[in-house]
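Take a look at the structure set out below.
Other chains of the complex are left out, but the ones given are in their true place.
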């Protein structure tokens, strides 16, 4: 179980500045389909992962109306070991040995055994997030088609605490959070424009969200055209399938502090899934990828001088001010 | 040279129902950069294609404000032959022999020699088109980043002749063109919403398109957030690089009558580029892929019965009504 909120389909409140109103994440029909899928179990000779079975099909809430659901998976930590050894059986010898091999593989970038595990997600996400996400090409995707179907009237509006100003130092970063009138006006614009866009989308289609016709004397614009009136904060959804190696690559880039907050929250939710699915791999990943550091040759030379007891000044190195700052931060000397 | 319009950067009129107004496709600075690039030539030992050099860097207008530009290329028809033979020289023996080999390779799906040629485009296209395009994963892409930069105030509005109604027979198709009041209202909505979206985008950023600050007492929302207010008809741009095999795959799907019109016009422009670049390959492609037909085993059995002089009724076959119609259309018997 994820949490009771998820089970009941309510995503809590959208933290929209006071008038907290519980939103229903999924319709009754959808919840019914999910419950039915969860209840139907079968026997299998394949490897299973109980901790992942626990949350199979359940929506993990992300942002105001998004979610991540695990739909299917193949393999576990043992499958990585099995493939690395090209063995005949299920591949697990002793837990400790297997963990050591997994650490070795990850440390030395022997990535192909991790490609032997696969996971499939159902994700609901704003279009501007989907556009970043899709740049990861080594995955399989089936997106809800707005050429065939009418999109739901669901759009993302940032919670007030996420209404960040443009950073002044970093061209692609965020600065402080907007407050007061400026924040209120921003929310007003984002909501107002999205609501109008959807009303006009229905008018263009000559059809309401529920499928009823608005004006029997009009034809309605083709769906593939009308969708162009929706803004980038509208939600779309897709099935996304990826192997374990490429999932970790995705997470190392998107669960990173440099990633945009709105995609990072999806990556964070998937990090939790990773821990349930392949705990030994997830632990090695946290050590070697997420928590580690890449030093350049120039940076490594500085570390060696520091270790030799030298009092190194930036000007005596080949590092620019920015790289120097980054190195000092990595070494915990950024006071 | 493509055409004088392209050279002067004017895309003609947007055919917006009367008030035709010439739009400048590119700024004076951009045209200057392109002219400079076109004037700078060097000597090379590499294979060159004069017909493609003629249009290098020039914008080929597509839709109301989009374009396709060829930025670079590698190889020609001879490079396909050279790779197929793994030869030491430039690979061309006799033109006729080479054409025969290219036809053979394409007919028998020996696709790897076509991967040995590469082409790079600069494309300006509406976001809803970009979202279809990006599903072709075997290509390299660098898109203009709205996290770093402010998007231009340029959005697509269909020409009146392209304002198609939803098809009644085909869930993802188009029907007749809207006319009269319904058409006028659709254009009014699309333009009005996009204009308002852009004004609000500037207000959210607290910055105008030209980079000037609107209100020095406000902070402005982060660019990565403000962009979510723009609608899917806004233009984005990217560098897109692809090999010849995957370009043909893209064209076979997107220059197809089933493709959405707004991406098909890009594919059509690139078909012209294909003819300039690799004429022998383009000819074989037209014969085997674009102009041919794939028959199913069931369909082939029907053709054999027809050839034997039988008067075949659909009910006597294993084809459903839809497949039967498609087959008859392929065979030119759809009267």
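Read from first to last, the chains carry the letters A and B; within each, the first residue is number 1.
Everything that follows uses one rule, which is that contacts are C-beta pairs under 8 Å (C-beta built on N, C-alpha and C of every residue); 3 or more make two chains touch, one makes a residue touch a chain.
Small disclaimer: the values here were computed from a predicted structure and weren't measured.
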(Q) Just want to confirm the stoichiometry: 2 copies shown, so how many copies does the whole thing hold? (A) 4
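We adopt the following convention: only the chains that are shown with their structure count from here on.
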Q) When the centre of a chain is set as the mean of its C-alpha atoms, what distance in Å lies between subunit A and subunit B? A) 30
(Q) Which residues of subunit B touch subunit A once you look at their complex with the stated criterion? (A) 126-128, 131, 134-135, 137-138, 141, 145, 147-148, 156, 158, 162-167, 171-176, 178, 182, 185-186, 189-190, 193, 196-197, 200, 203-205, 218-225, 227-233, 260
